[in-house]
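A single structure is presented below for examination.
One protein chain omitted, others in place.
What follows is chain A.
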Amino acid sequence: MIKMFDHKTHTSALLNHYLRIVTFFICLLLFCGCRTEHRFVKKAVFKDTHEIMITFAGPVDEAWAANMGNFSVYEKPDPDILSDIRSVVLSPDKMTLTLHTEEPISQDVSHKVVLKEIIADGVSQGTAYLTVNKLYIGYLFSILMGAMIIQNFVFSKYLGLCVFFGTSRKKSTAVGMGVTFTIVIVAASLMSWFFYQFVLKPFRLDYLQIVVFIGLVSLTVQGVDTILRKVNPALFSAFGVYLVLVIANCIVIAVPLILADNEYNVWESLMLALGAGLGFLIALFLMSSVRERLEFADIPESYRGLPIAFIVAGLFALAFMGFSGMSLF
């Protein structure tokens, strides 16, 4: 009986651990949706550069809304600096409230809004502390576009050049490499993210990052190789050649390191990995289109081959500099 009990506690501890992981994912999903911290407030969003709109569950008191002292807005990192509120407008149905601030709100930083002692129908609803975030989907999209175009790994960060110059001679090779690379990098990054968050960080093994990540990348490549060979031999015969080359690419190890440094969550990691893969595909495709035409061009003899490819890549990099500093949403 005692033995069974021991066994049971062990399993329950293990189960508890799994449950914690599952709860974490559910919490993550919940945080993605619009959710506020007060039961009477339905929604709090940025509306314009100067406005924050708050929607209530029921009509609030006009006299309460008219008192500007009831409202304060500040950026989450520094609660001591309050933004000046110019005016407070209550909609005719008394359900939505719009706060106008003196200075424009930077939407990249999450803001806190404090509503003191909300009064609705003469009944006090308590003080509400709300967090206002930028739309999460937009944020994810900006990470994707950032990794793909604005901070393109090849043309703006100069990574993965060996493979880039090796496989950009023909369009078909370029597309094959790009697609394979995208698949592998997404799988590898998610695996490394999981490993980093749930094994390396809790046990304080951060210094093993490099060893673990390179091992995981090789494992992923081997795994994709095996699965593809069994599941889809036709696809394997088309893309199998490029799988080996993926390991030699710096980007595939750089992305997990960036994820670990920036403490991204799982969706952000997915977007960054996808962006890096697609960005590499775009870069390869652009480059191969130019290089196919260079075959017929009259190039000075000493520039033939790699030198001219480098110069073309330099021109691309100059063009991609035009994207720098751009921000979406």
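Basically, contacts are C-beta pairs under 8 Å (C-beta built on N, C-alpha and C of every residue); 3 or more make two chains touch, one makes a residue touch a chain; residues count from 1.
FYI, contacts and distances are computed from a predicted model.
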Chain excluded from display, named as in UniProt, from "ABC transporter permease", "Electron transport complex protein, RnfE-like", "Tryptophan synthase beta chain" or "Class I SAM-dependent methyltransferase": "Electron transport complex protein, RnfE-like"
Of A:45, A:120, A:190 or A:257, the residue in touch with the unshown chain: A:257
Identified contact with the non-displayed chain, of A:45, A:114, A:140 or A:161: A:161
Touch residues of chain A, complete complex, unshown partner: 155-162, 165, 207-211, 214-215, 218, 247-250, 252-254, 257-258, 300-304, 306-311, 313-314, 317-318, 320-321
